[in-house]
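Right, one structure below, let's go through it.
Every protein chain but one is kept in place in this view of the complex.
A, B and C label the chains in the order they appear, each numbered from 1.
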Amino acid sequence: MSVQEIVSFIIMGIGIAFMLVGIIGMFQPKKDFYYRLLVACKIDTIGLLTIGIGLAIRHGFSFFTGKIILIIIIIMVLNPLVAHIIAQAAYRSGYVSICKDGDSFDH
Amino acid sequence: MTVGDIHVLEIFPILVFFISFFGLIISRNIVKAIVLIMLMQTSVILFWLGLGARLGNIPPIFQDATEVYDPNTIADPLPQALMLTAIIIGIAVTAINITLLNALFRKYQTVDWQPMQDLATVDERPES
Amino acid sequence: MAIALTTEILLVFWVVNAIWIVFAKKTYRVMIFFGVFSLITSVIYLFLGAPDVAMAEAGISAFATIFFIVCIEKYYSRGSGLKAEMASAAKPRNYFKLVAAFAFVAMLCGLFIFFVPTTTEYAYTELRDLYLFQFMRDVGGRNAVTAIYLGYRVYDTLFEALLLVTAVVAVIHLSWFDRTIVADGRHSEVERSRMTKFAMRIVCPIILLFGMYLVMNGHISAGGGFLGGLAFALFLVCRFMVLGVYDLPIEKAMKLEELVFINIIILPIFAIFTGFIYFYGYATEMFQNIYLIAMNFLVGLKVAFGFFVLFYRYIAIERLPDKEEVVEAFDDGED
Partner (left out) sequence: MYIVLAIMLGLLVPYGIRVAIGPSVWDRLLGMNLIACKIIIIIIIFASVSEMTFLMDFAILYAVSGFIGTIFIALFLSERDRRKGQEDKE
């Protein structure tokens, strides 16, 4: 294995670690939808970006890397946008937070 | 992978086809019926694609024209070309279905089969 | 081997999704399950070695979701649809009928599995070898699927385009139309935040460029007219998301669609039916490439206009009229 591959595997491992930690956030008991959204979308965007960067390093300077960068740009714009729109739609439709343990959202 | 004599790519589309058929029998919501018809179409398309390809086949696109490929590792292009047109036709049929549903809803103000049928029989009764 | 195992796991998830759809109680749950179902379906197509079909399914799933969700929003907005659904959900199920239906369907499924010959008898035919090893000389390009639907079986494409025209005409004649909504350039009722508009402004040009790329590379790599057309139509959807104005001329788009359809018929007559691209001469490959790109471009325009008309018809014009207008709209429709 060359140095390039080892570096790419380390970066992809970091991304996968992020995603696996995100599952704990998704299944916290006594937490509501806004908490899950806050955890899941950030973790997801970061994980996808990290894995994409790892793959780009693995392939070096090629046509494949250019397409990965295009996908990264699209994901960077669209994934937070989707999180924003889902949260805004839930808030506007009157969905109220049901957190009872003191750190609930105040709106 | 095969189950008995039958390949996985045959048994799963057949299962989904009959599951959606069962759903068409038991459900009374028209929107759900349209979705289930789309499901049946999807399963038929997957069955057709499984006719000419096996799992892990490479697509019939030759980036390097001079290289010689083993034909048994390439997916069959004919079902793909047929199914490409079938998908577009399917969405056109779905659009017409939804338009007809809108017209029905405008007339009867419901999306359930049963009340709609009752109202329709009331309409067709001759005036005495 | 790993890819085969991946696909088998996805197939199991696919069937589970279908069962969710059948037993879902609310209509919006059906919509979300259907979205997940389409997403998984397109990946299975990809692993079967069919990237063109997979891309078509991915683009179609977005449009199917939009059509369904607009339709559901229409009948939910009146409230009576919701009441009807609640009433039907509150009724107790007849378990005898349920079991009888299940037995009937299981019997049909068993009959089908045991008496229909397996597909391994049909796979790997000689026709496939003919297509795979002759298409570069006969039609040109590097993509066998494009070569089949633009060369060997061009009649299929012609009738598919005819069917799309028919569908658009049928939708327009069956749905309710108000001329003033288009003329006023009215804004949509759905609110958007400033962040949505900003992000969509970044994504819009990328989608348009990507659609051009798909159409131009349709004969060399995966892609082609249908998928490029879907990308163009997604660009128009994004434009609606940014501006939210119903000011685009639908009637002109319909005229253009019919014009493009006539061109789709004329071009193969001059290129294929006269044998023009089959001469093995000096410039054959150039002519073949010109024919393929032009045909892909026309098909893409056709699909883009068709979906554009369908989308605007659903989103903008087809509004549920008030109670007094209901009867009137129906009288217009039936004449």
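List of remarks:
Just so it is clear, contacts are C-beta pairs under 8 Å (C-beta built on N, C-alpha and C of every residue); 3 or more make two chains touch, one makes a residue touch a chain.
The model shown is predicted, which means the values in this text are computed figures rather than measured ones.
By the touch rule given at the top, the unshown chain touches A, B, C in the complete complex. Only one of C:G151, C:G223, C:P268 or C:G300 touches the chain withheld from this view, namely C:G223.
Remark: the omitted chain is touched by one listed residue; of C:L48, C:A161 or C:L234 this is C:L234. Among the residues C:I40, C:L158 or C:L267, only C:I40 touches the chain that is left out of the figure.
Contacts to the hidden chain, counted on chain A, fall at residues 12, 16, 19-20, 23, 26-27, 33, 36-37, 40-41, 44, 47-48, 51-52, 55, 58-59, 63-64, 67-68, 70-71, 74-75, 78-79, 81-83, 85-86, 88-90, 92-95.
Residues of chain C that touch the chain left out of view are 2-3, 6, 9-10, 13, 16, 20, 28-29, 31-33, 35-36, 39-40, 42-43, 46-47, 51, 54-55, 58-59, 61-62, 65-66, 69-70, 72-73, 76-77, 79, 82, 189-190, 192, 196, 203, 207, 210, 213-214, 221-223, 227, 230-231, 234, 237-238, 241. Listed by residue number, the positions of chain B touching the unshown chain are 58-59, 61, 63.
One rule holds in what follows: only the chains that are shown with their structure count from here on.
Taken chain by chain, the contacts run in an open path, each chain touching the next and the two ends left apart.
One simple way to say how far apart two chains are is to compare their mean CA positions; for chain B and chain C this gives 12 Å. The distance from the centre of chain A to the centre of chain B, with each centre set as the mean of the Cα atoms, comes to 33 Å. Of all residues in chain C, those touching chain B in their complex are 1, 3-4, 7-8, 11, 14-15, 18-19, 21-22, 24, 27, 30-31, 34, 37-38, 41, 44-45, 47-53, 56-57, 60, 63-64, 67-68, 71-72, 74-75, 78, 80-81, 84-85, 87-88, 97-98, 101-102, 104-106, 108-109, 112-113, 118-120, 122-125, 127-129, 131-133, 135-136, 142-145, 147-149, 153, 156-157, 160, 163-164, 166-168, 170-171, 174-176, 221-222, 226, 303, 306, 310, 314, 318, 320-321, 326, 329-330, 333.
Residues 1, 5-12, 14-16, 18-23, 25-29, 31-32, 34-36, 38-39, 42, 45-47, 49-63, 65, 71-72, 74-78, 80-85, 87-96, 98-103, 105-107, 109-112, 114-115 of chain B are the ones that touch chain C when the two sit in their complex. Within the complex, the chain A residues that touch chain C are 70, 73-74, 77-78, 81, 84-85, 88, 92.
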